[in-house]
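Omission of a single protein chain aside, the complex is shown with its protein chains in their original locations.
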Amino acid sequence: MSMPATDKTASQRLSVFGLCLLAVCLLLFSPLVDAEEKSARELPGVKVFNPAAELWRDVRQREAPVSGKTQVGGVETGVLINATGDRWRQFRMDELIPVGGYVIGAIIVLLLIFYMVRGRVPIEGGASDRKLPRYTTYERMVHWFIASVFLFLAITGLILLFGRPMLIPLFGKEGFSIIASACKEGHNLMGPLFLLALVMVFFQFVRRNIYQKGDLTWLLRGGGIIGKKHVPSNFFNMGEKTMFWLLVFVGSLIGISGLVLVFPVLGLGREFMALAHVGHAIGALLMIAVIIGHIYIGTVGMEGAIEGMKTGYCDLNWAKEHHDLWATKAIDQGEAMSNEAVASLNGEKTSTAPPGATIQGAGK
Amino acid sequence: MSEQFEQGVAVLRDQIDARISSYLSSCVHCGICAEACLFYTETNDPRYTPIHKVEPLKKLWQVENTFWGKLGKSLGLIKPLTESDFADWEQLVYDSCTLCGRCSMVCPVGNDITYMIRKIREGFSVAGYAPDGMKEATKRALTIGSPMGVTFKTVQAALAHVEKDTGLKIPIDQQNAEYMTLFSSMEIVNFPEYIESIAKIFDAAGVSWTISSQAFEATNSGIQIGNKEAAAELVGRVVKAAESLGVKYVVSPECGHAYTAIRWEGPNLIGRPYDFEVVHILELLDKLKAEGRIKLEGKDDTPMTLHDPCQIVRRGGVVDPPRNLLHSVADHFTEMTDHGVMNWCCGGGGGVSANERAEELRIKSFDRKKHQLEELGVNTMVTACANCRIILEEGLEHHEMDTEVISLTELLAEHLVSGKTPN
Amino acid sequence: MARMKFYCDPERCIECNACVTACKNENEVPWGVNRRRVVTIKDGEPGERSLSVACMHCSDAPCATVCPVDCFYTTQDGVVLHDKDICIGCGYCFYACPFGAPQFPEDGAFATRGKMDKCTFCAGGPEADHSADEHRKYGSNRLAEGKLPLCAEMCSTKALLAGDANVISDVYRKRIINRGAAVLARGVSYRDASFRAPRSTGGKSSSQE
Partner (left out) sequence: MIGEFIDGPLWYFSLTAFVIGVVWRIVSIVRAGVRPDLSIARGSAGRGAMRAIFSRFVPERTVTTSSRLQLIAGYMFHVGLLILLFFAQPHIDFIAERITGLSWPAVPHWVFIVAAEFSFAGLILLWLHRVLNPVTRLLSDMDDHIGSILVFLVMLTGCLALAQSHEALRLIHLFLAEVFLIYFPFSKLMHAFTFVMSRGYTGATMGRKGVNA
């Protein structure tokens, strides 16, 4: 009983209003709105209340969804109205898909422009004849593990997100359904591997990614973009560290929310699932944008950047220019190796020189 | 040269039996054997991966026995085995493998990689791709009778010394003795104490033994270089001598490769079983001790460890006797982390010690043993192989370590309860 | 064209669950799927009411909007149907639907939900009417036979109405007017009898038509 019966006119007005609402709620956008209103007007002053409309209206307008009892088992079967569903629909259709598309597009365009303006960042001193060991086999394995899993998840995820507007026109509904089904199964299956890879990455790289003194300078000078001068940095620079922590935190968010989404069996409510989806989507788009930048630098953006991840060794001049604090220390510790020694350790040597000849520089 | 190469390839082809076919079919290139090989672990050079060393054999097998190989060859996509393959692999096959067999123990599909390297050497040696040091050693063994050029005259001189020192008569060419004892040149030249010890122990135990003037040398360079004919010739001499003397047993000396050669490969090389049995000196000593024929007294309280010679333990199967014997004379005997059939090689087996070219690599690979010793912190290492002993001493000297290497047989002789001898 | 709707009158629903059973039986839905359910509000308290809920066949269905593979369609009768051959079982329609209509045959780990299943207004699916495939996937197609959904037809108190929106709203409107007249005659406000706890009228509620 929400209406106080003391005020007659108010109560009357409300009763008419109630009828109107009844009409709206009763049959969504149905043509009998007019008829209903008319019938209400034909009987002025009579308190004709529609119990069903009252019920639905209460369910809708109360803050918490009214739930009752039902014989039917399952998640939230007693809930009459899923209040968050519509908000989630709006987010997905009006915000996530268009904005997400723009963000990814914008990143690519920005990088293109940046590349056209700045070009490939060269090793200024040119490639030297010595190298520094940068990543162990295990470190590179972990990196490429998370990279391959991430790429797979990103591609399948983007297909599921943008497939309806972008791929259905190409493949038709049936064709896209095949793609989407495959993507969904693959995405769900590979998802947990991302978490595994994330744990491996975290433990392998966390020590070198703790922020240090020089990192603020790096940030202030835009990582060397401003003023075109290299900024001193350690094994990882401020940007890489930030990416690492983004990966750790946002990646965990994506991973855990993803687990929520793939375990409907846990009986979590729709509100929580929708929230998980929101977190999953925003986090994933953010990470995809960041990783596009990461891939840009690794491939076309900078000379010598990918070498370390590919071969395990990086050029000495590259190290001096981009990670000078680390490079100086490493050189002091005598880690620098001739290109031949590196080639030998990487099994690239094919000459008939005595096998023992190159072992001097072999580090552990 | 080219004809010789063809012969080498033909010999190599002959080596491919069911075992090798099975091994090459099974290898999934996992690389786990690399971590078992001291030449890899000490240099990190991937070419020292054991299975990589048999690449020429694999290539031959692939081209001639597999579908893709045959197809690739007929299409000209795969080049057949060439002489440059032999040239490129010669050092890998000879310098960086001691035939220690450790890789064969870890292979997940159970490949006996050592067996394959042993077999690939057959082809290489025929084709003429073998280190000069080993070639010469084999030549000396065939012509003079010992890889180190030791003649029976030298032996006699050494024996005379021993007789003088011990006051014992050393039986030579004694018909129908029970045991015929062999030595390695290394022992005759560098460690005559070994002969002395044997004489004392055999005397104390009352063993009827003899040394043959026709065949005193136990080592077999033919096997190390991979020359079947030479190996058969060398084994044949021993067999002939033993059978003409009518001995029941031939005693293999401490030397490891000698043991595998005479005990396991010998009958197959000459193509018939022996009329006698081959025992390793440690087996014999263990047996004598168990029978109570030799008595030992006193125990050393210096901490000791045992270096297992690969060919005696891992490839020879004499695993427990050295331990039983050492325990009976040492109070503080501790094992190294990897011991027994998983021991690390000294670095000089399989003919590597006869190969001057490999010296640098061999010294480098000694780091493994050094590390093992440092980890254990024991300064006395007992072993039962003259070759190991020399190599270990060289390595220790190189690193200026004050670790003592002693022979197990000699150690036992020191603790012998001397019944008859006044010494 | 007609615009098919359900309407459930909580004043009449006696929570007998016959509609649920009828639906299950008629459509041979898989275990665990309930296309229709009866929800009772304020069970055992004053103002107890029950509602039978299924897909509302919305005119602008949220499920159809969010579906990543666009498997929903609306028939000429205004029935919202979906194509199970296209559905990938992602569960998004379930998040979006206000009424909890979409159902999934399994709820196993790794989102192996299976294809979504929901009330079809007994109108089958995209397959040919009365084909074996249609029956296997979507259950019966009564609409093609000129019949209404069995749940509504079975309803003993005629609480659950199904059919053209114009027709059922007429039926319903008449009921309300009749109830209004009864109220006038008895002087008891129907509002007071609604499921909300009476505030001013104290305990004199829960009268019946």
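Lettered A, B and C in written order, each chain numbered from 1.
Convention: contacts are C-beta pairs under 8 Å (C-beta built on N, C-alpha and C of every residue); 3 or more make two chains touch, one makes a residue touch a chain.
Here the structure is a predicted model, which is why all the values come from computation and not from measurement.
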Quick one: jot down which shown chains the absent chain touches.
A, B, C
Touching the absent chain in the whole complex: find that residue among B:M105, B:L168 or B:M401.
B:M105
In the full complex, which of B:I32, B:L376 or B:M401 touches the chain missing from this view?
B:I32
Selected from B:I51, B:V93, B:A130 or B:I391 as touching the chain missing from the view
B:I51
Selected from B:M342, B:L376 or B:I406 as touching the chain missing from the view:
B:M342
Contact partner of the left-out chain, one of A:D86, A:E185 or A:E303
A:E185
Residue by residue, what part of chain C touches the chain that was omitted?
85, 88-89, 108-110, 112, 115
May I ask you to list the residues on chain B that touch the chain which is not drawn?
16-23, 25-32, 34-36, 40-41, 44, 46-47, 49, 51-52, 65-68, 104-112, 115, 263-268, 271-274, 277-278, 313-317, 319, 338, 341-342
Across the whole complex, list the residues on chain A that are touched by the chain not included here.
137-138, 140-141, 144-145, 148-149, 177-178, 181-186, 189-190, 192-193, 196, 312, 345-347
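Heads up, the rule we're going with is that only the chains that are shown with their structure count from here on.
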What pattern do the touching chains form: line, ring, star, complete or other?
line
Can you name the chain that lies farthest from chain A, using the mean of each chain's Cα atoms as its centre?
B
Using CA atom means as chain centres, which chain is nearest the centre of all the protein shown?
A
What are the two chains with the top count of C-beta contact pairs?
A-C
Express in whole angstrom the distance between the two chain centres, defined as the mean CA positions of chain A and chain B.
61
Centre-to-centre distance between chain C and chain A (centres being mean Cα positions), rounded to whole Å
38
What parts of chain A, by residue number, touch at least two of the other chains?
none
Multi-chain touching residues of chain C, meaning two or more other chains, are none
Across the complex, what residues on chain B touch chain A?
43-48, 84, 87-88, 91-92, 95-96, 357-358, 360-361, 364
The answer for chain A against chain B in the complex is residues 344-347, 349-350, 352, 354-356, 358-359, 362-364
Which residues of chain C touch chain A in their complex?
3, 5, 7-11, 17, 20, 32, 34, 37-43, 49-51, 53, 56, 58-60, 62, 65-71, 83, 85-92, 94-100, 103-104, 107-111, 113, 165-166, 169-170, 172-173, 176-177, 179-181, 183-184, 189-201
